[in-house]
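Only one protein chain is missing; all other protein chains are in place.
Let's turn to chain A:
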Amino acid sequence: MGVSIPPKEADRLKNIVDENGGSSDEFDSEGEASEGSEVSEVATEEDGGSSGDEDASTSDGSGLVDDEDENEGSEEGADANGSSSDDEKASASVDDGLESGEGSGDSDSERSEVAEESDSSEDEVAPRNTIGDVPLEWYKDEQHIGYDIKGKKITKKERQDKLDSFLASVDDSKNWRKIYDDYNDEDVELTKAEAKMISRLLNGKAPHADFDPYAPYVDWFKWDDAIHPLSNAPEPKRRFIPSKWEAKKVVKYVRAIRKGLIKFEKPKEEPRFYMLWGDDSGAADKTNHLSYIPAPKPKLPGHEESYNPSLEYIPTQEEINSYQLMYEEDRPKFIPKRFTSMRSIPAYEDAVKDSFERCLDLYLCPRVRKKRINIDPESLKPKLPSRKDLKPYPSTCYMEYIGHKGPVVSISTEFSGEWIASGSTDGTVRIWEVESGRCRKVWEFDEAVQYVAWNPMPEFPILAISVGQDAYLLNTGLGNEETQRKVGELLHVEAAKVSDDSS
């Protein structure tokens, strides 16, 4: 546990410097003349530096010069004298001390100011040893550990061997408070207050127990009778406008960036490709998007697209000429060609165009899911019953109605199914009995009969026929007297007109 604390060092150094300034002859007496003068020079300059605290720059400059001088001096010293190593080391150590004092000359003054303000460092006891902040191992092999204020050697204490020290420590109940101070070569016993302070510091509290960091703020200013603000000056404009100088600075930076004087680190380029489909397991969930219809794949090429197809795939010249006569839509898009070796295949001139058309199809064609039926077309036909299953139906000639001399054009069956009327091109209309094949009645006309039709009403068995330009209603004379009378009445009313040959 090093007891020497840096802020105290400042004081110590100051002391040394004062000492030097005060009595340089002490050094002279010990070291050689040349070296002594060197040291004194340094000391005086140092004095100037420390005295001119307010002018920091000059003190700095002198410090630099001082450094060089000091180095030279030590070299010279090494060259010039072959004096005892003790002396040289002593002087060197002093030099070092000076130098360190000088190096922190600027901060030194500040520190001293701080020290003045704080009351804690005032009552500190200066250390016994004056060697300064040098590694203690330099004195490892020496008889002394350093020098006291007077410049006398401080000889090392005789060390107890470990067993004795251990026994002593066991006996002594206050041993835990004892600390060995390397620097001054003495045992220090901490007081109880000090030990407490250390423990408080270790716990991260304020060192003094009576210090309350959270004490309520005491406003010492007397506000009671004040009617006016402390300052009546209006808020200056500069508090409301952006700083011009800052703006200028920003512009300067911006310009520098634009010119490329200030360069930024490029953002780290991430790899463009990564594992996009890490695990497909989670991807199964379907969002409420519409179902995706994949585009149909392009048709695969057939034999005719080969560079060397069989001869029969190549159209003859006549066929190629005939394509010109076709509509453009019907014309085959690809005409097979044959090349006898692979080296003679030229570039396909429509490669880009085909690809472009495919692109258009992909993004412009409406896509619809269609079910393509791949069945034998014959299976679409309904199954007809076989002819055999449709029996019984007349399969032989049962009855012949003989009488017409020309082809029969029209047939009509009477409502009851008893009679058939037929009209023929020979100009006759006949009524047949269905059962017997007997011809009941015959009418003869000049022209071919075109159509024959029974009256669908059962109570009026009238036959209508068309012959040439005329239509006739014929009384067939079928049925009983009652019906005949009715028919007669019906036709009689019209009889005059019928006889007039009106159509």
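The working rule: contacts are C-beta pairs under 8 Å (C-beta built on N, C-alpha and C of every residue); 3 or more make two chains touch, one makes a residue touch a chain; residues count from 1.
What we mean here is this: contacts and distances are computed from a predicted model.
The chain dropped from view, which UniProt name applies: "Trafficking protein particle complex subunit", "3'-5'-exoribonuclease", "Pescadillo homolog" or "dolichyl-diphosphooligosaccharide--protein glycotransferase"?
"Pescadillo homolog"
Among A:L163, A:I241 or A:M275, which one is in touch with the chain left out?
A:M275
Using the document's definition of touch, tell me which of A:K140, A:K192, A:K268 or A:H289 contacts the absent chain.
For the chain that is not drawn, the touching residue is A:H289.
Among the options A:G302, A:G406 or A:P458, which residue touches the chain absent from this view?
Result: among the candidates, A:G302 touches the missing chain.
Touching the hidden chain in the complete assembly: which of A:Q143, A:S165, A:S199 or A:S355 does that?
In the complete complex, the chain left out is touched by residue A:S355.
Which positions on chain A touch the chain that was left off?
258, 271-277, 280, 283-284, 289-290, 292-295, 297-298, 300-303, 305-316, 334, 336-337, 339-343, 345-356, 358-360, 362-368, 373, 377, 380-382, 384, 387
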